[in-house]
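One protein chain omitted, others in place.
A, B, C and D are the chain letters, set down in written order, and residue numbers restart from 1 in every chain.
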């Protein structure tokens, strides 16, 4: 999985029927130092992530391995909202500190 | 999914039998600032996207998860025509403004 | 799918038994301006493409979605010989002009 | 598979139900000379790898081919702790030397 920050939303009304009801988030990837990368992914959200939160995103066929996603032409899925990222005993990110 | 702009079409008459009847679009990818990238994808179209429209494209096995695509050797599919892309309360793209 | 030009062939006699009878082409990718890229793919050919022809290549699990390919460890397949590539009403490539 | 070094952990409490009980490691990729690359992957761990160990990571659908992972939206999995990497009769890495 990669780490990404929720930056916005994408709306599409004219789409494949199987995409109905899917909430699409605009994510921007985070590098190993916690900085934003010039790369994004539009991913389906099943965990209710909000703007600026850090999330875990799975890509490829993994995006269809959740309830309700099995038959949708998805290739990216938010699978969790991140609480903490710890690298060599250093806290790279903590949701609590971000939002206090 | 990635965001791409419809740039043209690709025609192939001598092809795998299972590819018969598939409309192939030439897409060019869009970066997170809304600019064209020097990268393209030839994708099957099931939503009837037109030249210059922004679309969502799914790649990999996701391209075969729609009615009629299950048995085709596709690795890219247009899954929706984009209405709006919103980043941090700013509208990066709006189909209405583009075409008014 | 990506667009590629047939550049040559690869021969392997000592291989996985399931690869028997597969014709392997050396393809070089084409960019969005019609120029050769320094990237190649060795792909199975089921359409009988010849040297210098432009073809459509599918990668990933799509390479196994054709008759006879289902059980082979393939990750790239030539799915069609390209007749024309049209970008914004301009013909980027036409097989007829190429060979007349 | 790629070679990576275990650098840390990622914690997510609000996640897809199927992700419950998955231990997530922050891995940093290693290049062919044994140096750290500026690329990471968050992968599920089933072998109990520890900080600073070199591991083998499988990506894509391979990440769901182990006991307990079949129905999880995973796209990266630690499949083994590396003992030695040997290139042209030279030992690039040896776990014993690393930890003695």
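The rule is short, and it goes like this: contacts are C-beta pairs under 8 Å (C-beta built on N, C-alpha and C of every residue); 3 or more make two chains touch, one makes a residue touch a chain.
As the structure is a computational prediction, the values presented were derived from the model and not from experiment.
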Can you list, in ascending order, the chain C residues touching the missing chain?
7-19, 24, 26, 28, 38-43, 51, 60-61, 63-64, 71-76
If the missing chain were put back, which residues of chain D would it touch?
1-3, 31-32, 46-48, 56, 58-67, 77, 79-88, 92
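Everything that follows uses one rule, which is that only the chains that are shown with their structure count from here on.
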Suppose each chain is reduced to the average of its Cα coordinates; what separation in Å results between chain A and chain C?
34
In whole angstrom, how far does the Cα centroid of chain B sit from the Cα centroid of chain C?
21
Tell me, which residues of chain D touch at least two other chains?
61
